[in-house]
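What you see is the complex with one protein chain gone and the rest in place.
Chain lettering (A and B) follows the sequence in which the chains are written, and residue indices restart at 1 in each chain.
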Amino acid sequence: MKTSKFWVFVFVGPSLFLLLIFSIVPIFASFLLSLTNFNVYALVDWSRARFIGLENFRDLFHDELFWKAFLNTFYCLSIALPVTTVLALLNAVLLNRKDTRMKNLFKVCFFLPFVTNTVAIAIVWSWIFNPRYGLMNWVLGLFGIRGPQWLSDPKWAMLAIIVFVVWRGLGYNTLLFLAGLQNIPQELYEAAELDGANAWQKFLYVTLPMLRPTTVFVTTMMIIGYLQLFEEPYMLTQGGPMNATLSIVLYLYRQGFKFFKLGYASSIAVVLFLLIISLTVLRLKLSRE
Amino acid sequence: MKKFFCQLLSHAILVLFSLSMVIPFAWMLSTSFKKPHEIFVFPPRWIPREPTLKNYLDLFRAVNFSRPFFNTLIVAVSITVLSVLLASTAGYAFSKFRFKGRDKIFLLVLATIMVPGQMTLIPVFLIVKQLGMLNSYAGLIVPGVASAFNIFFMRQYMLSIPNELIEAARIDGAREDYVFFKIVLPLSRPAIVTIAIFTFTGSWNSFLWPLVVAQDERYYTLPVAVSVLAGQYSENLGLQMAGSCVVILPILVFFILTQKYFMKGIAPLTGLKY
Partner (left out) sequence: MRKLMIFLYLFLFALVALSQQRVLQIWAMGEEAKKLNVMAEKFVQENPNVRVEIQAIPWSAAYDKLLTGIAGGQLPDLAQMGTTWMAPFGAIGAFEELTPYLAKSFIKKETFFDGSWQTVTMNGGVYGIPWYVDVRVMFYRTDILKEVGYERAPQTWDELYDVAKKLKARGEGYYALSLLFTGVFGNEFMPFVWQAGGKILDEKGNVRVTDPEFVEAITFYARFFWEGLAPTAGGNLFQDFAKGTVPIFFSGPWMVRMIDEQTPEVKGKWSVALMPKKVKRTSFVGGCNWVIFKNSKNKDLAWKFIEFMTRPENQIEWYRLVSNLPAVVEAWNFPELANDPMMKVFRAQLEDAMSPPNVPQWEEIATAISRRVEEVIFKRRTPQEAANMLKRDIEKIVRK
């Protein structure tokens, strides 16, 4: 049965209208920019920007640093996505257990990374990763391990960033999973118990399928979020050392906001957009099967 | 016995992760009470040997908190209320309505979060300027109200609400607004609480947009007002940490007050028969 146009309009209209003005039009504008050579000189006098077709994209294709940023970003995604998902789910399930004490205290703890001001927490993390005075290597030292130089070693810097990224996202995704878990009717578990299912089977055959909408949401958001990796390397390393932590958005930011090459930066945004949307559609398609 | 062991293990894991969440924060808190020379002492000292309130006093002397606090509160509350309302209506439509182009429009909504915010900052600024909303509460609030993230989350959550429930009501002749307010919303309480908390926190901490939109300091929000003090050479680490603690304290209180509804959301569900 089709819903009447009136109700569709009432329910979706306001959101769409606002999104149109404050998101879709600006995005469209920035896509148009990608076809121009909008740079330093055009910022005050817009007439100086010229339409140059796909030249920015051609340049981008031959841009060594862009490819580096591309690989770095995927490296981050490929590790941070599964790690965060598994750990967040684990913690959510444990938090949701009936016999878990001090639930509220745990939840507050998990909430902390999410509320803490980015600049301040970045300073704390650069201290944690400090090879000589930092907490990380101090803790490793207690186990007799000599920690690497983290942020100043091209081999380890990205991993350090990933640790920070996972840390920032973990509590938040745990709370999302928790909300999803609470939506699963208890009756289903009771029914499974009657059928003689053990805890693992209940998790596999009740929790996971029922949690699917949440999982789809969480992983999709992670794909979108991690491909836009920016703040963490911006704060901790500015993309160094040896561009080992240069991410796509950091490169975009550099080109657009530091070098004022907004045309070129927009072409990076377009490529990133296509990348994200294809992965998102893929993810949503997968969830349907 | 096995059960006890399970419980123990599960608590051990939770404690471990909670600790890792708390430690950076604890360092922040402890630094905010330290004098400069004690900050970099190694191995780390969790409890300052010579605790000082100087950082906080400096902060309160330099920043007039009442106005920014008030601004932030207005902005965060307005955005949260409006955003939750819009997101749950839209989420309901995208999950339970049938209309032409539904999935395409939904993908369009989703697409808006796939372009990094840096890219749209200047166009949005120009639009807000054209609308005459620079330097106003409207300029601080309106662009943040429609959130694709929240719509997506509500849609996903509502997908798991059994269709039979809604269909039954519709067959009984209930209008969509009735179905939405009386059936869908109560069932979505955990989701609403979740996005309300996230939206509130996000707009409370939001920094770049309030700074850009405010043409004078009367419209500064708390994070902007506090970050003015963090120097160019981040020279005053203690002050910076104190500022950060002050900004997040109200949200922590807010979270502690609201998070119990996380649990309550489950009650109406178990009570329903279907």
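The working rule: a residue touches a chain if its C-beta (ideal position, glycine included) is under 8 Å from a C-beta of that chain, and two chains touch if they have at least 3 such contacts.
Please read these numbers as outputs of a predicted model, since none were measured by experiment.
A.B. asks: Out of A:119, A:136 or A:162, point to the residue that touches the absent chain in the complete complex.
C.D. replies: Result: among the candidates, A:119 touches the missing chain.
A.B. asks: For the chain not shown, which residue from A:116, A:207, A:237 or A:280 touches it across the whole complex?
C.D. replies: For the chain that is not drawn, the touching residue is A:237.
A.B. asks: Residue-wise, where is chain A in contact with the chain that is not depicted?
C.D. replies: Per the touch rule, chain A residues meeting the hidden chain are 39-41, 43-45, 119, 126, 130-133, 149, 151-154, 237-243, 254, 257-260.
A.B. asks: Against the chain that's been left off, what residues of chain B make contact? List them.
C.D. replies: Touch set of chain B with respect to the missing chain: 36-37, 39-40, 42, 62, 121-122, 125-126, 129, 134, 207-208, 211-212, 214-217, 224, 227-233, 235.
Just so we're on the same page, only the chains that are shown with their structure count from here on.
A.B. asks: Spell out the residues on chain A that touch chain B in their complex, using ranges where they run on.
C.D. replies: Spelled out, the residues of chain A in touch with chain B are 1-3, 5, 7-8, 10-12, 14-16, 18-19, 21-27, 29-30, 87, 90-91, 94-95, 97, 99-101, 103-121, 123-125, 127-128, 132-133, 135, 138, 167, 170-172, 175-176, 178-180, 182-183, 185-187, 210, 212-214, 216-217, 220-221, 224, 228, 230, 249, 252-253, 256-257, 262, 265-266, 269, 272-273, 276-277, 280-281.
A.B. asks: Flag every residue of chain B that touches chain A in the complex, lowest number first.
C.D. replies: Against chain A, chain B makes touches at 3, 7, 10-11, 13-14, 17-25, 27-28, 40, 42-44, 86-87, 89-90, 92-94, 97-99, 105, 107-116, 118-120, 122-124, 127, 142-143, 145-146, 148-149, 151-153, 156-157, 159-160, 170, 176-177, 180, 190-191, 193-194, 197-198, 201, 204-205, 207, 223, 227, 230, 234, 237, 240-241, 243-244, 247-248, 251-252, 255-256, 259-260, 262-263, 265-266, 269-270.
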